[in-house]
Structures are given as structure tokens and as C-alpha cells.
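A single protein chain has been removed from this complex, and every other one stays in its place.
As written, the chains take the letters A, B and C, and residue 1 is the first residue of each chain.
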């Protein structure tokens, strides 16, 4: 693929296509401490997330099974990649920051401490142009946060 | 009153004001063969009509009691004046012709035989500009026709 | 406020009426060679250029069906339509934009309440209270509810001056069976503003929720639903200088959440199967089918326009006009004004000795003046005062004092004419 696809790439960057096509964390954890489902009936997107904590309470591992568009699968995978090793509090903060980025394309009020992980999620910022697809990008996060909070079900806003 | 009221006169001609103010036939007949009521709930107009037939079946006399605007009272009175001496069939035809005149301002398809009585009703043709007031002009006629047809109640369309 | 009856034509007002009139193209029209004097704004207001242009521009440059479009036109149109919801939320000072439900007109908002709240939340044996000065749209839905579900309908009487009888109102609530008070915030016939805060306090003290019919009130005064502390508030777009085809129901989130949906169809569902469907979150739960997209865009432009002028100036203008009208019309022999409330707004209903209201309206029309005549969709109120109909002049931000002078002079001519 050369730049013949330039016009398609600003939202569907290679990293999204890649994670959408070959998610690294798309698996059910054999042993886990928390789990939750997410559901977006409007598009039929569905996701299930599993979380395993480390002894210090940080996220030791996380995996998911998802049915949905490239954006939602890629977002779930990038999420997994980004939150492993983080505390619950960090993950919550990251969720809020990511949500704002997905909605508005930027996160001006974001904590500098979040700069590095947010940069990794930045390829998804393009969805803000498509408010109806923001949900695709945030569904996995809603499910993850529901799992961390001990809930069972989440649906994106 | 001089021509200071010119701008008000094209609809409210002197004959309408006069018949509205001093109707000649606004009375209940002592003896009658048919009667009916008319009601226009939209404006609160109400009318009751009585009819007495001659031996040949023509209308020997008619009277009414009305509550309503100048147009509706004047129309009732002009109607009474016009139908006395006419057959039922004539009166029906006249009703149809008058209705068209009230709606459209003219009656191109009208029978030449109706020319004379229609001319007498012509001052009311101006209501066609006010479709919501056409009903004021036709209510008495609806009631009269209901009486002729043996009905009891009429409401303008 | 005391206004001189012989006010000069270009008297300085708090509102720059001359400039405002520039924004309303229709006001330049003539009727049979006479300048249009439009005094029927309480029936429906004229539209400023901002509204006309917003709707035109949407149709010419940015239109598609909204929500879930996934393409540029749809996403941008959704933004524009949903911005109307933000504008309404700000207008009413709602806590949460999701509390704003778009309907077709206020009649629709009130019917939604009678169905979703009346049939879905109230229980047989409970009662609804309205007042003796309601518009039919705030009477008939409750009658239909009463006849369908055995929910009592109680009518709080009004005084001869046209104000709510507060003692009688409170007495109606005494047995604790009233679930909802649905009342006008300003009468479209008498001009009376009801004492909204007091009504809410009394109703809440007796366990009843309060819904206001703000069709007239919101046109002239700032409405703050949090300050009023009411539970529901409804208004209609076309009287607030917006297009026809759109109305508003605002309600507290938790109350709307607890209400079942009313109309079923697209937009209001979460998922559908033949056996069982689930509903979208509020407000969408109450918005079945393609929404009034262009109308939302027009309404937002209207609200922006009104907000830019500001309710302080608008309310002051209304007060000044009504004072002027009461003094000018009241001075004409044979003219009787209906309603003498202390707190009153921009409508004057009147009758004229020896002339039927319909004749008065038509004869004013011959002079270029648009007023309404009839029962103003408030028959029970008319009958309360022993009348079938009145003529009614009503005012808007574009109404000039000299239009009221012209009305008074023209009415005096009609009186002469009928003498």
C-alpha cells in the first residue's frame, strides 16, 4: 500500500488497521479477578473484558473478546496495551482523558503525566469528527472501567 | 356616516349593517311546519329557524332567532326575505348557489333563474375573502335546509 | 409604570424596536394598501431573518437525517440539531441537556405528559389539577386521561380579576391525592402571570409535581426551571419566533427516566425484537421517528436571537406596551377589557358594546390590523366570564407603541361605525 490511500488514512492509520486486523490482546484470560461486558445496541458492537491484578493492585494483564468495527477492536487492543502495569486510579484518569480526546480531538486539560499513554491512543482521536462513532472507540473502556469498579455490564453513553 | 368609512364598507355594506342591526324576520313563528337549529361552536354562533309552508308547498313564512355577528344575523335576515314564496327545490338550488358565492365571491355556474335572488344576497359575497367567516354567512342557510329536509340540527360545514 | 397615552411615534424604548423590526421582513408588508399592524403574535409570532436564514442555509448547505449517519452531512446536521437542545437547556437553565425533549408543539408536550406521566406514573384515584384559565391544550389531554383511566380532573377557580384563587387552589390539594398540577404560566386570554414559585411550593408541600404551560410566558420573561423549582415545563417554538413543527418538554431527569415511552418507532429504541424492545435513554426515549431537524435549527436561531436582545429588555418592553394598551383601549367608551391581574403580560382581550368580536376583528383587518377574535381555545374561561368570544391584541418584541395608538384609533372608528 502506497499513498494511493492517503485520503483514507487520517482516521484509519496503519496502527488502527493493524490492531483492528490482528489484535494482540484478543483473548479470554485463563484466570482473572474482574470481568465485564459492554454493549452498543445501536451498532451491534459487543465486547467482553477480563482483568487480572498484580499483588500491588495494578493491572497485571487484560484481555478481551470483541465483535465490532475496526475502530472498536483497535481501540480495545490499544487500551489493553496501554493499561497493563497501571493502577486503577491511573486507568480511570486515562479513561477520562481518552474520552475527552475521542469527543473533541484533544485533551487540553489533561494531566502531563498522561502524555505518554495518550500519545499511544492518539491515532483514535480522529473519531471526534464522527460523533456517532465515538462510542465505537470508547466501548472497550466503558467495559474495562465497569470491570474495575466491580460492575458487570456497560453500555457506551 | 359619510365616506370616512369607505375602507370598511366593501364587506360591511349598509344593507348588511342595517339587516344586522334591525333584522325584519328575527322572530319565532307562532305556528310552523318545520324548524331546525344551527350551531357553529367555533364562534359560538347559534340560530334557530322556523318555516311555515303554503298549501302549494312553497315557503309561506320563515323566521329565526340568532346569536352571532352582524354577518350571520344579516345573512339570516336576507335569507328569510329571499326564500319566502319559493319552493323547496328553488330554495335548495339557491342555497347551493349562495354557498358557492360566499366561498368564491361569484357563482359562474349559476342558473340564470337565480340571478334575481342572488343579486339580493350579493352584498354577502365579500366574505369569500375571509374563509373562516364564510360559515357566519351560511349557518342560517344550513339550518333552513335542515328544517326543509326534516332534520333537527345543522352545523355549518 | 405610567405611560403617557399620547406617546410620540419614536419614543425611545429600552428595546430598539425600530432596529428589531428591520430583522422581520414580513413587517414591511401592506394589507390592501395599508401598513400591516400585526397584533396577533400570541397566536404565532413572526420570524426574524436569523431563523429564516438558518433554515434556508441548512437546506442549502448542510442537511441529512440525524444520529447514526456516519457521514459528514449527517454528523454535522446532528451537531446542529443537538445544539438546539443545548440552546433550550440554557434558555430554561436546565441542569442537564438530556432533560430537554423535542415534540411537535406544546400541545404534543402536554399530551406526552398525559400519556407517559398520566397513564404511566399516576394511578387511578389520583387527581390532576388545572386552573380555570387554561388553553384547551391543557384541558383536553387531562379529560381524555380522566375518561380513560379514572384520574380525577380538578379545576382551580380564578377570581373576577382573572387571577388564580390561591386559597381554593390549596384546598384542592388538601386531600393529598393530587399527583400533578398542570397550569399555565401566563394566560393567553387574560395575560395573567400565575405565581409560579408559590404554586410549586404549595404543590410540593402536598406531594404533587408541577408542570407549567409556558407557551406564552417564555416569550416575554426569563424562565429558570431550577429557580422555579418546578418539575416539568413546556413551550412551543412558533410563539418564540421559531418555526412551526417543534415544541419542548423539559422535565427533571429522574422523573423522565421513570416515565414509560409514549410513541414507538425509530430513534427511541435501544434494541428491537418482536418479543421485546428496550428503550433509548432520555430524551431519545420520547422522540420517535425522524425529529424536527430543520425546526430545531430554526428554533436555536430564534433562541439565540432572543437571548441576544435579552429578557430584561424584552420584559420591560412588554410591560410598557401593556400599560400603554390598557390606558389607550381602556379610555375608549364601550370597550371592556377582560382580566385585570396585577401581574400581567402582553395580551389584551376586549369586547366592544354592540359589536360582535368577529365583526370587530374583520373591521380592524380592513384597516391593516391583525387581531384574533373568538374563544382563543379557552372556552371554559370565556364561559366563566359569560362570554362566547372576545377580540385579542397581543404584542411582541417588534410591537411599537404607535401601533397600539393606531389600534385604539381604529377601534374608535369601529365603534362609530356600529353606532
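Operating definition for what follows: a contact is a pair of C-beta atoms (placed from the backbone, for glycine too) under 8 Å apart; a residue touches a chain by one contact, two chains touch by 3 or more.
What you see is a predicted model, and the numbers here were worked out from it, not measured in a lab.
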For the chain not depicted, the shown chains it touches: A, B, C
Candidates C:220, C:317, C:372 or C:415 - the one touching the absent chain: C:372
For chain B, the residues touching the chain missing from this view: 41-43, 129-133
Missing-partner contacts on chain A, residue numbers: 1, 4-5, 7-8, 10-12, 17, 42-44, 67-71, 130, 133, 136
Touching residues on chain C - with respect to the absent chain: 25-26, 29, 31-32, 36, 38, 40, 43-44, 46-47, 51-52, 55-56, 59-65, 68-74, 104-108, 110-111, 114, 135-141, 143-144, 153, 155, 236, 238, 243-247, 261, 263-269, 271-274, 277, 288-295, 358, 361-362, 364-365, 369-374, 377, 379-380, 383
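Everything that follows uses one rule, which is that only the chains that are shown with their structure count from here on.
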Centroid distance [mean C-alpha coordinates] between chain C and chain B, Å: 38
Distance from the mean Cα position of chain B to that of chain A, given in whole angstrom: 79
Rounded Å distance between chain A and chain C, as computed from the means of their C-alpha atoms: 46
Chain C: positions in contact with at least two other chains: none
Where chain B touches two or more other chains, by residue: none
